[in-house]
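All protein chains but one are shown at their positions in the complex.
A and B label the chains in the order they appear, each numbered from 1.
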Amino acid sequence: MTLTMIERKNSSKLLLSVQNLKIQYRKKNEYIEAVEDVSFNIDRGKVVALVGESGSGKTTTALAIPNLLPANAIIKEGVILYKGKNLIQATHEELRAIRGKEIGMVFQDPTSFLDPLMRVGDQVAEVIVKHESIKKKEAILKAKNILEKMRVTEPERIYYYYPHQLSGGMAQRVVIGMAIACQPSLLIADEPTSNLDLTVQAQILNLLKALNHELGMSILLISHDLGVVSGIADRVVIMYAGRIMEEGDVHSIFKNPRHPYTRALLVASELGEDMVKQQNDFPSDLLSSSSGCCYRHKCPYVMERCKENPIEILLDQDSRVYCWLYSNES
Amino acid sequence: MIWRFIIKRVALSFITVLTVVLLSFMIIKLAPGDPAVLLAGAGATPEYLKAVREAYGLNLPITQQLTIYLTSVLTGNLGHSITYSRTVIDVILGRLIPTVLLATTSSIIAIAGGIFLGLFSAAKPNSLRDELINISSLVLFSIPVFWLGLFMILAFAVNIPLFPTGGMASTTPPTGLYAILDVVWHMVLPVATLSAVFFGIYARLTRGGLLQALSMNYSVAARAKGLSEREILYHHALRNSLLPIISLAGTQINLIIGALVLVENIFSWPGLGTLIVQGFLHRDYPLTTGLLIFFAIITALMNLFADILNAIVDPRIRSSVGE
Partner (left out) sequence: MKVSNSPLLSVKELVKYFPVKRSMFSRSVKFLKAVDGVSFEVWQGENIAIVGESGCGKTTLGRMLCGIIPPTKGTIEYEGEPMSKVDKKQFVSVVQPIFQDPYSALNPVMNVRQILSKPFKLHDIDFNDETLCSLLEQVGLSPPRSFLKRYPHQLSGGQRQRIVIARALALNPKLAVCDEPVSGLDPTVQILILNLLRKFQQMYRTTYLIISHDIRLVKSICQRTMVMYLGKIVEVGPTGDVLQRPFHPYTKSLLQSFPSRDPDDTSWVDNPPIFGDVPSAIDPPSGCGFRTRCPLAVEECALKNPTLTTCGPNHYVACHVVLDGLKVGGSH
């Protein structure tokens, strides 16, 4: 279906390609769809943002890439091609070799992602020892070096701190250090600045941007905040209820949003007054009926055709939207 | 500073022990009957009773009696045992080694075995081996100690005479290295009984702690680093799940003492557990209160040890008590 897009890409530039991903969660004997027919690409050196609200499946999609999904999640369909290799079919050993080495991960609420009983520097050194055949001593030196690159003040001292002694911003620098210690080609950052202060958020995003520019690291940024996205992303993928609504260049998403949901998100991100009239805030999972556009219950432009599943509509060079409003344009 | 923490804990333990000493003094004072009559015998003359009172300081005001009692306890003088006509300290020390041998061996086996089985269980949750370990742990800690002890004797000493029914050594003990083996041979059943009870608790606690630790975000981060489940288990989850186990081990010492008394009596083990029962049977108040104080000190020390160990393992405890 979306293979057209992949073919268009120069394959040497392509780092990651997610194709027709479908993921379900098992709850007792029920199956809940979390991600449905999600496809997108990440080129080398690019920052791609997956944007959506809670229940949109953005985090599930991100965790599926290095296969870190919880045990009750099942990948029903799809291909995750990383440097030409399908990660869904990779063995445990192959995945472990890729995690931390090829794909690094950064999370929301960084302090909880650090082992409370281990010195933070050792947690950075741990990943180096794991993937690079060097001695512990060298790994410690390297870890201190990385902390310094993460702009941790006094890395020599902070190395020996325990997680509870760090502020949120400092903990996030350590977690980013852990993620990039082995210079991965892809960094997945799941809401990396969500609970941080504004000034700290700007610093952390600046750091991520520097990693992208200086090391050419590709970043998959997961966020609910279009503001954060505007400052760092090259491409934006908008998700709602487990499906992609729209994808495009950051400029086209912000300057020329097509999908009604993208527009609603943009207005909401300004907290402006000219909000499109909205219905109740039902949790989106209640509405993910098996057919039809999942946004039609909230959409101000809803029409009869929306009961059918929207198809992918390619708009221009490389943006696409899943909305019947644009069926004539293609 | 860890030292400040230790000093604080030692002070608290000291207060605990002091409270027990005070309570034991009160128990003696509240016990029915005149201790002087007890000492002098039923048919003693009033003059003799008076002499006894003066000799033992029973005529002094109660506060003065308390100070004397406290100072003597603090200097290690727990009085004279009536049945053994030796100092209580001597009697206790004479019986100490068998008890320490039994208690430490059982505790080590219970904790080490429990942690090992917990690890084994948590490595493959909900597998057959996990279920088997779970069920047997549950069964083990639901069985009363005395029943298990008697069962052990009937099964492995009477019906299948592999081990002796009781005691710590054969009536004619062998010499040299064989003496040690003889004691070990006698220890098997009581140690098995005592550790079986606590084994289950540690196994379940370890399993629960490990599974929780494995579901924490830091384990997710460890997976994202490329560590294997085994590495996560040993490098991160185990240490984190040890914290509640250490605390439990410290607070369980009194339960162990309770079980110890039963097990020693079932297996006629010549330790403090049999001694305290004899003390009660012969109304040997100095001996029983002495043992009470002694057990209180042991309990306080073990709790202290557990707290210090916890502070060593957990940096959050250390820094909460001072920079």
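As a working rule, contacts are C-beta pairs under 8 Å (C-beta built on N, C-alpha and C of every residue); 3 or more make two chains touch, one makes a residue touch a chain.
Please read all numbers here as calculations on a predicted model, not as lab measurements.
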{"item": "From A:I23, A:L50, A:L211 or A:I232, residue that would touch the chain that is not displayed", "value": "A:I232"}
{"item": "Sole residue of A:E53, A:D122 or A:E148 that reaches the chain not shown, by the stated touch rule", "value": "A:E53"}
{"item": "Among A:L215, A:A268 or A:L314, residue touching the chain not depicted", "value": "A:A268"}
{"item": "Per the touch definition above, residue among A:S17, A:T59, A:S185 or A:Q201 touching the missing chain", "value": "A:Q201"}
{"item": "Identified contact with the non-displayed chain, of A:R44, A:R151, A:H164 or A:H297", "value": "A:R151"}
{"item": "Hidden partner interface residues of chain A, rising order", "value": "53-54, 151, 153, 167-170, 197-203, 205-206, 209, 224-228, 230-233, 250-251, 254-255, 264-273, 275, 278, 280-283"}
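Going forward, only the chains that are shown with their structure count from here on.
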{"item": "Euclidean distance of C-alpha centroids - chain A vs chain B, Å", "value": "54"}
{"item": "Of all residues in chain B, those that touch chain A in their complex", "value": "216-218, 220-228, 231, 235-236, 239-240, 313-316, 319"}
{"item": "Residues on chain A engaged by chain B in the complex (per definition of touch)", "value": "66, 68, 92, 96-101, 104-105, 107, 109, 112-118, 126-127, 130-131, 162, 164-165, 175, 178-179"}
